[in-house]
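Okay, structure first, notes after.
A single protein chain has been omitted; all remaining protein chains appear in their positions.
For reference, chains read A, B and C in written order, and residue numbers begin at 1 within each chain.
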Amino acid sequence: MLTGQQYKDSLKDGRKVYFQGELIEDLETVPALAAPLNEVASGYDKYFNADPDAINPVTMAPMSAADLRDRIPVITEMDLLTNTTYQSLMTLSVAAARLEAHVPEVVPRIRAYVEQARKDDIRITECITDAKGNRSLAPSKQEDPDSYVRVVERRPDGVVIRGAKLHISAAAFGHDLMVMPTKAMKPGEEDYSIAACIPANSPGVHMTNTTYHPTGRDPRDFPVSSHRSIPDSMVIFDDVFVPAERIFLDGQTAHAAVFAHSLGLWERLGGVSFMVEQADELVGLASLIAEANGTAKISHVREKIDEMMIHATLLRAGLEAALAHANSTPEGYFYPDDMYTNVTKYQGASQFNTMVKHLHDIAGGAVVTAPSMLDFDNPELRPYLEKYMSTGSTVSGEYRTKLFHAIRDTTADSFGGWHFVTNLQSGGGLFAQRLVTRKNYDLERARALALKAAGLSGA
Amino acid sequence: MLTGQQYKDSLKDGRKVYFQGELIEDLETVPALAAPLNEVASGYDKYFNADPDAINPVTMAPMSAADLRDRIPVITEMDLLTNTTYQSLMTLSVAAARLEAHVPEVVPRIRAYVEQARKDDIRITECITDAKGNRSLAPSKQEDPDSYVRVVERRPDGVVIRGAKLHISAAAFGHDLMVMPTKAMKPGEEDYSIAACIPANSPGVHMTNTTYHPTGRDPRDFPVSSHRSIPDSMVIFDDVFVPAERIFLDGQTAHAAVFAHSLGLWERLGGVSFMVEQADELVGLASLIAEANGTAKISHVREKIDEMMIHATLLRAGLEAALAHANSTPEGYFYPDDMYTNVTKYQGASQFNTMVKHLHDIAGGAVVTAPSMLDFDNPELRPYLEKYMSTGSTVSGEYRTKLFHAIRDTTADSFGGWHFVTNLQSGGGLFAQRLVTRKNYDLERARALALKAAGLSGA
Amino acid sequence: MLTGQQYKDSLKDGRKVYFQGELIEDLETVPALAAPLNEVASGYDKYFNADPDAINPVTMAPMSAADLRDRIPVITEMDLLTNTTYQSLMTLSVAAARLEAHVPEVVPRIRAYVEQARKDDIRITECITDAKGNRSLAPSKQEDPDSYVRVVERRPDGVVIRGAKLHISAAAFGHDLMVMPTKAMKPGEEDYSIAACIPANSPGVHMTNTTYHPTGRDPRDFPVSSHRSIPDSMVIFDDVFVPAERIFLDGQTAHAAVFAHSLGLWERLGGVSFMVEQADELVGLASLIAEANGTAKISHVREKIDEMMIHATLLRAGLEAALAHANSTPEGYFYPDDMYTNVTKYQGASQFNTMVKHLHDIAGGAVVTAPSMLDFDNPELRPYLEKYMSTGSTVSGEYRTKLFHAIRDTTADSFGGWHFVTNLQSGGGLFAQRLVTRKNYDLERARALALKAAGLSGA
Partner (left out) sequence: MLTGQQYKDSLKDGRKVYFQGELIEDLETVPALAAPLNEVASGYDKYFNADPDAINPVTMAPMSAADLRDRIPVITEMDLLTNTTYQSLMTLSVAAARLEAHVPEVVPRIRAYVEQARKDDIRITECITDAKGNRSLAPSKQEDPDSYVRVVERRPDGVVIRGAKLHISAAAFGHDLMVMPTKAMKPGEEDYSIAACIPANSPGVHMTNTTYHPTGRDPRDFPVSSHRSIPDSMVIFDDVFVPAERIFLDGQTAHAAVFAHSLGLWERLGGVSFMVEQADELVGLASLIAEANGTAKISHVREKIDEMMIHATLLRAGLEAALAHANSTPEGYFYPDDMYTNVTKYQGASQFNTMVKHLHDIAGGAVVTAPSMLDFDNPELRPYLEKYMSTGSTVSGEYRTKLFHAIRDTTADSFGGWHFVTNLQSGGGLFAQRLVTRKNYDLERARALALKAAGLSGA
């Protein structure tokens, strides 16, 4: 296993990482990149074990429903990159099992890769969403054939790929990029049916970065995003060679969706758990700021907090139902129920903005106008700010100001905006969750109930 | 145990039942009362056991989480009066245990009553909601002191009560009226702290009745309400004597809420289970009518059905979470989790009208204008109706018309209106569910998450 | 002009009206039909003028914006059948003008018909919605070619039509049925491009009826629907001959939509005005029942009433905007703005159920369980009901009970259900209102604003 420092050194591997238009040689020189780099490094140190045979236990599969439940606090605490690594390795393990009967030749490769990755303690990111071009057209019908990542050349020792993957969290900080198709492909789309794990420093790989990290601002004014920001990359594959042993699917259109489906099993526990925590955090912020404002007993404020608690509890019920109905793969790996996790994500995503509206309504305009902690540092200003931001002897000006900053940072600034968008879009978006519901809901039972009500049961 | 006929005969006991302003001697002579009478009688026949020591098994307590879950199909199938009887007996059993340390003298009475009730196979209804007068005033502050049921005289052998209870389902069809206070009382409200089981034919008891039963209409046009209607009574207690052995609380203000709280444990499983079934039934009706109209593949129709499925699944998740976290009383009786059942009821009640809106939007105007089945009986009309209500060779006019009637009956007519109101109001209404949420939600944990986000964890 | 009695006599013309499967010779013998018959007759008496040249002024066109506004109280007071007559005559007048350049031969016929209809003081109903069969197929592609009304034979002196029209309000009570296509037709659908005014007693016309009239119930328990119910008919045309002078379009597919579009101009003022009144009425009911319950000062009750007032005012704003931007036809007839009336109807329809939910939440369970006024008639019960339905000396039991009946009748019973469905479906339904919005909204201006925001204005 690697220490945090060894990890940081390992990224000085010639990778092409860009930020604000510049090629970045050393990630630590750019504050917005240094912050996540150090967070990932801390994760390495946290799990480090000097035993040469040690592997990180959090990358192993949950083998029972109880084990699955026990993962929740681990996953929600874990840095995002360790989480994507765990998800990726689990995805590959399940995909290998599913491909055994259909594409047996890739199975040993996948298994060897997984074993080696655990041994080398590397970090892996997930590259799914293609550039897509015109969304109403299929991959092979696009004006630009590279709108979806594809194989442009096949050589005896591997393939050359071209295209771009969007919205790739933490891409610049991982060792390998797990590239996989978004969905099942049709005959004629063989070149788009490519899955592989590609070193981030492969020639031809370029990674731009966007972030909500509050560079140049006082971290105390951004209490969450200043230390928990993860850049999103566009990962460009400009004719990148992939050696054969890293290719896990190539041309088997019917099986192109195996990887995304397998990933679905593993990503959702984290996603739903995070949503439940986020909903509880919003309740907490609303409760604290109402108390600090002296409005906690006003009827409409209490009712808004009630609604937020009901929302959070409903999401938790969804998570609990998903755990109570956990399923296992043929290999005995446990994952939460599809249907319940999906409706929970849908509900969480579609109601998030309303919950934030309640919080803003309760908190008041100081969410965006509370003075900076730098203003508090000014000895002339500080007494004024303490005096006028305080609402009584039990609520200091600084305490209340920090609550406003936390609310602004998480719901009314760059990081908040990122949540608005990604809550809606993650895991394929609301539409994808509808499709899963259509597929899983027991419609026949519902129709039988309706026929019975209509006196048509014998029909 | 009693047969259905014995049950019917037992109600000819001099009770004062009114319907549309008239005193009804024989319930069977009024169609709107005969229908529920016969439904309850069928329930007797269904569970009848000639063994002289037999008691109805469905009135016994669930003794494990699995047993609790197994009750759901039993309860949703059961007639409402058997269900209230089960709830009442369980309520009394739990209340007895809770009162043991505080009001020990009533415990043997309660236990004796429960045993005898099971032995006699009687039916019991729940009288909770008082007339209440001005709702912003406490019982003892009302202009009319009888606005809440109270003791007006105490005698050596019992008490005399006066007042009225509203919205009492099936009161006219049960043997005993279980009277209990709505909530905890304050010192000075001793006379309002009365709980007792009172024979429905006691002198001074009067019971009016309202119903959504479609009297005088063709039952085929009202496929659900024509055979599943239960009248609601106002039960008036005009100086009714209650013998001592039937008094379960009298004047212990601090314990006045014990009965309502105990009832809460038992009524909610049925309530939530029904809501989930109802939501699924709405999905089924939407799916069938969309198919019958030829609109099942239209995008906005599909999306509305998606939303209905997501809603139904979210309610089911709430029920599943409540079962997964079932609790037991000290006596070992299992009941579903408070918090999860309450948020589920809240969600079900507050979203019901939106789900019905989707159904109406999908179904179209024929929900209220589809011809009567009596029109189909007319030989001249029938060919026209078959021709013009059909939408193709696989969807007959009669079939589609029956779907419209089922939708109208359950959502756009008297029975539907009853659902709109009672879904909102049952179990104390949305406000009561908010209060339960406030009481049970882990607010401290939420505030700790928020303090952590604000960098104030050490505070 | 006709008196009410003359009108009633005029309907004894051999028409085939059915109710609950029976052919009805005399409408007055069926209470559910007698009620609307008498309401329409009152309308005749109200406007009666013995002058032999008199015509009903309310059937004339509004000739200025001020005149248009003055019509609102007239229209909302008017019986529905007089309103549809006014709309029909205005529709024909505008259609005649629009057809002048394209189908000149029908114009004199239409104008002669309108003049005669005003002179004869007849009542006209609007037959638009076809049976439609499978809604995903065009008229000419249906399994049954009669799914849309069509010409089955052309003779020198007229045509023979076949088909059925659904949801026809008051059809059984008017003299003529104004038949028109729903929309523009395509080449090949000539037979479906038929518009005509057909006597209701023409051989081959059959009219079924459905109603929310509370037959057999005490009218005091149904204070609105007992005297303001209008049946909806399915009107069947079983090879009905239409004489040439009553045919206003026959085969001109491109112009088939002229009548429905013209009708749109005239029906919407009434529709929107009614919605605004209905919203205000709901506010009033909420305010009165909150006061009667003693809950008018409870914060969440006040807020719900606030929301209802805001809703009602927003609808009124829509109506005001539509009047402020009234347009006129080339003939100088004034009608309200399309866009504003449509968004107002959309908002009114889509929020109606939420407003009703607020009302039910405020009012409480007695909406469906309040005793009948017949119970109040019983001298033994009356004192109890007065006592327990009262909430203090200023709120009598009868007064409060009547409020509950008004709420139940208009929102939680047959008539309420009819509103739920027809508010959503009238004028083509929510989807039709979306289409009008798409067509009328100034999207180019909005896109220009967006381009400017994006710094792309020069693009």
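We adopt the following convention: a contact is a pair of C-beta atoms (placed from the backbone, for glycine too) under 8 Å apart; a residue touches a chain by one contact, two chains touch by 3 or more.
Because the structure is a prediction, the values reported are computed rather than measured.
Trainee: Kindly state which of the options C:Ala112, C:Ala244 or C:Leu443 is in contact with the chain not pictured.
Mentor: Residue touching the chain left out of view: C:Leu443.
Trainee: Hey, which of C:Gly318, C:Gly397 or C:Gly428 is the one touching the hidden chain?
Mentor: Spelled out, the listed residue whose C-beta touches the missing chain is C:Gly318.
Trainee: Looking at the whole complex, which of C:Ala66, C:Ala112 or C:Leu456 touches the chain that is not displayed?
Mentor: Hidden-chain contact among the options goes to C:Leu456.
Trainee: For a quick check of understanding: of A:Thr84, A:Thr182, A:Asn293 or A:Gln347, which residue touches the chain that isn't displayed?
Mentor: The missing chain is touched by A:Asn293.
Trainee: One chain is left out of this view; which of C:Ala195, C:Ala256, C:Leu269 or C:Leu288 touches it in the full complex?
Mentor: Within the whole complex, the residue contacting the unshown chain is C:Leu288.
Trainee: At which residues does chain A meet the chain that is not included here?
Mentor: Against the missing chain, chain A presents residues 18, 20-23, 129, 131-137, 142-144, 146-147, 163-164, 166-167, 206, 208, 210, 212, 215-216, 218, 232, 234, 236, 238, 293-295, 297-298, 300, 350, 353-354, 356-357, 360-361, 363-372, 374-378, 380-381, 384-385, 387-393, 408, 411-414, 416-418, 420-422, 424-425, 429-431.
Trainee: Even though one chain is hidden, which residues of chain C still touch it in the full complex?
Mentor: 220, 223-224, 277, 280-281, 283-285, 287-288, 302-303, 306, 309-310, 312-314, 316-318, 320-325, 339-340, 343-344, 346-347, 399, 402-403, 405-406, 410, 433-434, 437-438, 441-443, 445-451, 453-456, 459
Trainee: To test your reading of the contact rule: which positions on chain B touch the chain that is missing from view?
Mentor: These residues of chain B touch the chain that is not shown: 298-300, 303.
Everything below uses one rule, namely that only the chains that are shown with their structure count from here on.
Trainee: What whole-number Å value describes the gap between the mean CA coordinates of chain B and chain C?
Mentor: Result: the chain centres lie 37 Å from each other.
Trainee: Roughly how far is chain A from chain B, going centre to centre by Cα mean, in whole Å?
Mentor: The separation of the two C-alpha centroids amounts to 44 Å.
Trainee: Which residues does chain C have that touch at least 2 chains other than itself?
Mentor: Expected reply: 298, 300.
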